[in-house]
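Note that this complex is displayed minus one protein chain, with the remaining chains in position.
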Amino acid sequence: MAGRKNVRNYSPVQLATASIVCLLTAALCLGHPPSVRADEGTYKLGLVTFLSGAAAGPFGVPARNAAELIIEAINAGTLPSPYDSKGLAGMTIESTIIDEAGGGTKQVGEFRNLVQRRNVDAVIGYISSGDCLAIAPVAEELRALTIFFDCGTPRIFEDNDYKYVFRTGPTSTMDNVAAARYILELKPNLKSVSGMNQNYAWGFDSWNDFKWAMGVLKPDVDIKTEQFPKLGAGQYGSEISAVMVSRAEVIHSSFWGGDMEGLVLQGAARGLFDNSQGIFTCGETAMFRLSDQIPEGTIIGGRGPFGVFAPASPLNDWFRKSYMDRFGTPPTYPSYKMAQAILGLKAAVDKAAAAKNGKPNKEEIAAALKGLEFQAPSGVVRMSLGKGHQAVQEMVYGQFTKKNGKPEIYNVRRYPAECVNPPDGVKSEDWIKNSLKQTSCN
Amino acid sequence: METLLAILIDGLVYASWLFIVAAGLTLVYGVMKILNMAHGSLYAIGAYSAASLVGWYFGSGHPPWGSFALFIGGAVIAGMVTGLIIERGVLRRMYGRDEVVMILVTYGVLLILEDVTKLLWGVDAYFAYQPYGMIGRVRFSDLTFAGYDLTLIAVAGLVGFALWYALNRTRQGKLLRAVIHDREISLAMGINVTRIFIVTFIIGSALGALAGGLTAPALSVAPGIGIEIIILAFAVVVIGGLGSVGGAAIGALLVGICRALAVHTYPQFELFIIYGVMAAVLAVRPQGLFVIARARKI
Amino acid sequence: MSIILETRDLAKSFGAVTAAANINVTIHEGEIVGVIGSNGAGKTTFINMVTGYLKPSQGSILFRGKEMVGLSPRQVTREGICRSFQVAQLFPELSVLENMLIACSMLGGNLFNPFSPLKTKANLQAAQAALDDYLIGEYAHAPVSTLPQGVRKLLDIAMAMVGRPSLLLLDEPTSGVAIEEKFGLMDTVIKAVINSGAASLFVEHDMEIVSRYATRVIAFYDGHIIADAHTTEALNHPQVREYIIGSELHREQAEGVRYAAN
Partner (left out) sequence: MGSDRTPIFLCAALLLLLVVGLFIPNWLVFLFTISMAKGLVVLGLILLMRTGLVSFGQGLYYCLGGYIVGISGQHWGITDVALVFLLVVLAATLLSSILGLLLCRYREIFFAMLTMAFSMILYGILVKSEKLGSTDGFIIAQATLFGWQPEVEASGTWIFALAVIITLVALLVMHLYFRSPMGFGGEAIRENEIRVEYLGVSPRRLIYIKYVVAAVLAAFGGAITAVAAGHVDPEMAFWATSGEFVFIALLGGTLHVAAPLVGAFLIEIIRTIALDLAPYTWQMILGGSLLLIIFFLPKGLWSLLPKRREEEGL
């Protein structure tokens, strides 16, 4: 055919684009030589947390701040006892941070990049339960030591066994079981509750656990309405009306971050909490930021003995003070949980190194972390569930007040881990439905 | 009875908010044929501007009522400036491209603006709750509503009326409508389309930012608040008929009332309601409720 | 000669506006009919109804005795009525040859074969030959968007003729074409139509063209037929002279504006 005349010429722009693309590709593939082992004196740590999107402000960035603080202190050896030795068994931590945004599949890809291209020795991260579920099998496949610090779903270790995967934060089960216990202690004659939870796995799980626990502990409590507004919806006018119309005595909400703050603002402005007792299982992050708006007496939780709920100890005092000095606000629960994940790793590495008298490999570190009991700013953490891979801690609730001019918690009730968590090997749902009633808290 | 009242008021409040967001979007589409995804960012920028202005204002102890003028004006100005930058900096170079390509262009702008707001304001939430409580509460038997929310209904009415008046009763507005109806003819008749585009985009952006500014007092203004809005506003605009301001109002009402109905009766359907309404409306009227007449094709 | 198309009492209204009423037209095989009338008289509406683009408000359209009302344009096309358009309806980003190739494959019926290439030697030759028949073979590789009006109009008609219609409806074949090219275009088209044995109906504003090519003329005014007779007779009809031919003089100037707008 007569078509050969139209050979096209390159324009400078096209040439430039093409060469940039090629350069970038080459840079990516060659820039991190795949098999150069890290220097023997350093320990490469990959950190994954939300740096963009709605979870960045309340969770991602406080967690990153805590990581920065703790890692510097570990490297400098300035932490109080028992972490006053320098580095991880003498190795300096070198950290890389990745944004958790983008969903499970993308995080799997980024995880592989971290482990295989960046050759990190361990990964600490993941706030979203979906990401944790997606990462766990991959971590196992790659034999990469991985510590989840925040995600809440109990399914991870209830459905599967892992060798290299750990979670140093407690599951969401105890938040809601303890919430039910607390509310019943406060209002023994409770008649009715309503729920306002986000329309995704976290919201469903939280509400179900609460509802089931309530059903077991006081079966005659009436569920008035169960609202599930969309994650990030921002406007809760209709839901607030629905809950108001339901006239329940208690409103349970596992809202977190901006959604929770929005609900507090809108609910308070409309007097939602004048006649109903609000309980916010993740309310702790808003305690200082919204102290003028949170109604007196609102029950708030911090997903464990974190933040204001943390028991006094030299470690906690150091953590609160250093965090406050550096970032200008007190640390909230995501900061605590990140700190305790890194400290858990340090405890395990130090322990493995002591046993071996040398640099431990990841299998030895995993073995050391399994079933470990270690100190954190939040008190003692015991890796006792999930065959030693899942932490349990006590759970704490209290009521908010600003009567003395500054935000405080009163009526604090601490629930030992055994009374709000299932024993090892039992699924949360089964435990709540079958044996919660028999579990004593004393 | 109480539930009925709640559905009505909740629906209206939600619809008002939706309408203010969607009005700018549909106006921009009507005139420029650009379905502007960056509208969400403008919403966020409006909210951030309002929140930081409110924070500063109350921090320095001025008379509280002045804050309204300040944060609404601030949001609108921030929206106009951003709109001008987007139009002059990006869109102007892309006019004439396919509609879908333009969606992606504005998506690119959205991604950039998301990070720009993050760089400017950080990831921590901003609060501007003071004005929210200032209008007080209104009580209907056991139901209490925030006066601020009810005022929003009036504001939406005002915005709608202003748009209607500007489009139908002013010379500039009639020119705009001519462009909406038939761009080629308008060009041939010597209407300065470039200027009309700039003005339209600035008005559209200002409306987006106004919506953000007005909502800011009820929100925790944090990254990501703009993203959720886009799809919602898109749906309203499509339901109403692209480019029709009246359609956006009806679409917003429809979605608002249906949503309130779902929340009060079958909360499990809330997640689907907007897509359900959209699919249902499009199934019956493939181009939305109010179709802008087009010139004959053959 | 046998009747090929017959419309009975055909009418179309858009809301309160009547675009056409009482349209009774009969066309015989091999006939070449000119249609005249000012803008909005109902000429294009008539063609749109016959080809199924518009559904008549009432009346019937019989093509070879078969009812056409209710059929879609593609079904009407399949029955053997093809048309051209006032503004040529082409695939502007594709080349002339590709336009013709697509027309051949669609009207030729080998469309739904996903695994044989479109551009086989045989197909290309056939398409090129079809273009040559209309004297536009030299433009084969030019994208349609770069073509002058005259070539577009010819391509439009040539693509319609691929379907070997027994009735060809031409909607203003020479509109937008330079005056000096009009007769050449019509010569080519009418020759091809006569060769194929099809009947043809063409809408035209230029009375010279009408009187040269049409054997019969139908005059539309305000949605009605005001004359239907042999060419000379129709053009001398008093009403036709008053309403149509007179106004055509003003139209010449207006046309320039209209095409600028398109």
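Here the chain labels run A, B and C in written order, and each chain numbers its own residues starting at 1.
We adopt the following convention: a residue touches a chain if its C-beta (ideal position, glycine included) is under 8 Å from a C-beta of that chain, and two chains touch if they have at least 3 such contacts.
Predicted model only: the values in this text are computed from it and were never measured.
Trainee: Quick check: which displayed chains does the absent chain contact?
Mentor: A, B, C
Trainee: Which of A:Ser52, A:Ser85 or A:Ser192 sits in contact with the chain that's absent?
Mentor: With A:Ser52, A:Ser85 or A:Ser192 as choices, the missing chain is touched by A:Ser52.
Trainee: May I ask which residue of C:Ala19, C:Ile102 or C:Ile244 touches the chain that does not appear here?
Mentor: Considering all chains, including the one not shown, the answer is C:Ile102.
Trainee: List the residues of chain B that touch the chain left out of this view.
Mentor: Within chain B, the residues that touch the unshown chain are 35, 90, 93-94, 97, 99-101, 103-105, 107-112, 114-116, 118-119, 231, 234-235, 238, 242, 268, 271-272, 275-276, 278-279, 282-283, 286-288, 297-298.
Trainee: Go through chain A and note every residue touching the omitted chain.
Mentor: 1, 3-8, 10, 13-14, 17-18, 21, 24-25, 27-29, 34, 51-52, 97-99, 103-106, 108-110, 112-113, 115-117, 129-130, 133-134, 136-138, 140-142, 153, 155, 159-160, 199-202, 204, 208
Trainee: Which parts of chain C are in contact with the chain that was left out?
Mentor: 51, 72-74, 77-78, 82-83, 85, 89-94, 98, 101-103, 105-107, 110-121, 124, 141, 159-160, 162-163
Please note the rule applied: only the chains that are shown with their structure count from here on.
Trainee: Which integer distance in Å separates the CA centroid of chain B from that of chain C?
Mentor: Centre-to-centre distance between chain B and chain C: 47 Å.
Trainee: Give, as an integer number of Å, the spacing between the C-alpha centres of chain C and chain A.
Mentor: Taking the average C-alpha coordinate of chain A and of chain C, the gap between them is 72 Å.
Trainee: Rounded to a whole Å, what is the gap between the Cα centroids of chain A and chain B?
Mentor: Inter-chain centre distance comes to 34 Å.
Trainee: Considering only the defined contacts, which chain B positions touch chain A in the complex?
Mentor: It is residues 2-3, 6-7, 9-11, 13-14, 17, 114-115, 118, 122-125, 127, 129, 132-133, 137, 142-146, 148-149, 215, 217-220, 222-225, 227-229, 259-260, 263-264, 267-268, 270-271 of chain B that touch chain A.
Trainee: Looking at the complex, which residues from chain A come into contact with chain B?
Mentor: Touch list, chain A to chain B: 51-54, 56-58, 60-61, 199, 225-230, 232-235, 237-239, 241-242, 244-245, 247, 257-259, 261-262, 265-266, 269-272, 289-290, 292-293.
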